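The complex appears here minus one protein chain, its other protein chains still in place.
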Amino acid sequence: MVPRTAGPRVRVEEALAIMTTTTRPHPTEAGKHTGAEPRRRTTVKSPYPYWFYLPAALVYGTLFLVPTFASFYFSLTRWTLFDHEFIGLDNFRQFFDEPALVKGFTNTIVYAVVTSGLKVVLGLLLAVLLTSRIPARGYLRSVVFFPVLVSTIGVGITFTVLMNPEHGLINQSLGVLGVDGPGWLTDPKWALLSVALVDVWKGVGLATLIYIAGIVSIPQEYFEAASVDGASAFGRFRHIVLPLARPATVTVIILSLIGGLRSFDLIWAMTRGGPGFTSDVIASVIYKQYQAGFYGLSTAGNVVLFLVVTAVIVPLFWFLNRKEVEQ
Amino acid sequence: MGRVLPRRRIGALAAFAVGALVLSGCSAGDLGSSDSGSGTTISFLADNSDSTLKTAQGLADAFNAKNTGVTVKVETRPQGTEGDNIVKTRLSTGDMSDVFMYNSGSLFAAIKPEQNLAPLDDQPYVGDLDKTFKSTVSAGGKLFGVPFGGATGGGILYNKAVYAKLGLQVPKTWADFETNNAKIKAAGIAPVIQTYQDTWTSQLIVLADFHNVAAAQPDFAEQYTAGKAKYASTPAALRSFQRLQEVHDQGYLTSDFASTKLEAGIKHLADGTGAHYPMLTFAVATLVSQSPDKVNDVGFFALPGDDAAKNGLTVWEPAGVYIPKTTTGAKLDAARKFLQFVASKDGCDAIAKASTPNGPFLVKGCALAPDLAAPIKDMQPYFDSGANSPALEFLSPVKGPSLEQITVEVGSGIRKADAAAALYDQDVKKQAQQLGLPGW
Partner (left out) sequence: MRRHLTGLAAILVSGVVFVVPFAFIAVNALKDRQQSALPDFSWPAHFRLVDNFVEVVKARDYMLIIAFINSTILTVASVTGMVVLAAMVAFVLQRRASRWNGVINFLVLSGLIIPPAVVPTIWVLQRLGLFKTMPGLILIEIAFGLSFSILLFRAFISTIPRELDEAAVLDGAGPLRLFFRVVLPLLRPVAITVVVVQSVAVFNDFTNPLYFLPGDQNATVQLTLYNFSSQFTTQYNLLFMDVLLITVPPLLMFMFFNRQIVAGMTSGAIKG
């Protein structure tokens, strides 16, 4: 992968220079040059042909979009899988009547914000740490990423046992320190937060990996230039890593926020929305309808969840990407 | 630019992809499973819980050993609601196994039996089956299933050693039960075991109380299905929720009730750190495998009501074994032979041999072996005297899906009994509307 002749190297350095200028707000000759390109490209055959979309579109369209549109129709029916009866918007009315829904709604927001916020911050810090020259880097990376590999069911069972108020390791350890630990999963005040923390534990490895990939892609030249300028470690982080790892940040925010808003599998494995209904989120309310065999109702719930998530994510996505282009 | 990626790497990538696709073309094969002989092979779908699987495999093995030219192969699915959805999905897409095992009662009603299952009314063994059971696997006047194992009792598993030590009698009324509880608590033992980490176990006091509800108001099930009787406004039914609240309010529960599962509850019971465990006799199998030396320290009695004269047991009917309409021709004949076997004395024997029975069989001529676990033996008197009723879910298609969350709230002191009963009525209403029942 390392070009050895002079030709490509020159091009690469030229490219680097241009990239530098496009990420900094002072356009140079080279920057203008790139700006002029799209017009030229329309005249020749594009190196980015639309048919590249085709294979993915075919698979995605037939196996995801078609069934999804079919299911949207069923949200307007009373559907037992064996037959269905058109009932208009009754399912939506019933879904909004769900006693656990209001609580579920606030829980969803809290859960999504806590998990994605912690994943962004911890993921970035861990990634910086794990790309620096520290001892046992390989071990640390593996260890941080390991939870991502374990199944949700396995993680749920393990932490349910560890968080047991009487026999659990966590409260026993706290007891040694003289602290009386709460019923992590059995106290309505703590249940949701406890699950969110386990979610972060399980998911932070992925955020870290995305950040590592982002930091690794930052050209070494920047760091070299920075050390010539005598920048401190924090300065390097503030002025190089933070702005240039932006695509990674955007990706982590989007993925973890969507994941948080839709999440229920870990909640289901650990508390089943309980005790009672206290740690229910929208997705677990929907899942309960599905489990009860209320297929039309659960599909209607999915439409609602889809609209909620879209209302949060699409503006955010647009905003984050617009900023990226501006820079 | 060809230098950027060496040619051999592309080759490797392509070979990797092609290899994967070729591999995917052939299936994993039947590793480790025995050869099926000549004749017809039918598949038998059962859930994958330990005891169901042992029973299903025991039935298949015993049947295959008879050499009828039919071989039965057991397939599995998850249990609980995931399993419900698998069964419904496979039925609705015309892809069910040749024979399958599934709940009777309200869950049976939800799989549209008349539309999806093959009727069994012309089969020779129909007369041998228990009448109540038949009603739980019938729809539109037609019979669709044979019993998969024996009946299960819902009541109180109790520690006999604790009873002997404190000189207690098996209670016939709720008041006696509460007196016992007070004495047990005074002796430093937790009177009532609850295990809310397995949320379904929280429903037992309410559900097992149904014999008492039916004794007080015999037409409750009918009125309830019609949308006329409600839990919140029927005193006998509301009492079920109040009993659960009572044991919590009196401080009778095991201290770790919120964070333990069934196994831990059984351990409390076997070790005598808890005296009463409201449970299904299903759990005796767990007791037998977990603490084999303590089985005879444990006994069983029905959940006591207000009237000692009407004391009786709430019974859970066994699951049924059904043939879907998609099974035809030689496979249908084979499937019928298998069901005939399941509903025969040989079938009962195979079941009894395969796992710990939960209670009496429902096929004429079948009897439980004398060397039964003590708690199961304690069920027999309720059957001999006829003092038993099926649980509500076998008399009515309506069972609200959120009952277990609501009973956890009542048992944990988060919600009071009357508010809980009202909330459950709402939950039930949704279910009835989804089923399209008249009167809701």
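Just so it is clear, A and B label the chains in written order, and each chain counts residues from 1 on its own.
Quick note on the criterion: contacts are C-beta pairs under 8 Å (C-beta built on N, C-alpha and C of every residue); 3 or more make two chains touch, one makes a residue touch a chain.
Small disclaimer: the values here were computed from a predicted structure and weren't measured.
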Completion exercise
Checked against the full complex, the residue among B:200, B:383 or B:440 that touches the missing chain is B:200
Practice task
Using the definition of touch stated at the top, determine which of A:62, A:106 or A:227 touches the missing chain.
Solution key: A:62
Fill in the blank from the handout: Note that chain A touches the absent chain at residues 1-3, 8-9, 11-16, 18-19, 34, 37-38, 46-50, 52-53, 55-56, 59-60, 62-68, 70-71, 74, 81, 129, 131-154, 157-159, 161-162, 167, 169, 201, 206, 209-210, 212-214, 216-217, 219-221, 247-248, 250-251, 254-255, 258, 262, 295, 299, 302, 305-306, 309-310, 313-314, 317, 324
Problem - Interface residues of chain B (partner: the chain not displayed) - result: 1-2, 4-5, 9-10, 16-17, 20-21, 23-25, 27-33, 48-51, 53, 75-80, 82, 85-86, 89-90, 92-93, 95, 198, 200, 261-264, 267, 282-283, 285-286, 289-291
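Just so we're on the same page, only the chains that are shown with their structure count from here on.
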Fill in the blank from the handout: The answer for chain A against chain B in the complex is residues 1, 3-5, 8, 78, 80-83, 85, 94, 99, 160, 164-168, 183, 185-186, 188, 272-278, 288-294, 297
Problem - Residue ranges of chain B touching chain A (in the complex, touch as defined) - result: 1, 3-5, 81-82, 84-85, 88-89, 91-92, 110-112, 115-116, 196-197, 199, 255-256, 258-259, 401-402, 405-406, 408-409, 412, 414-415, 423, 426, 430-431, 433-434, 436
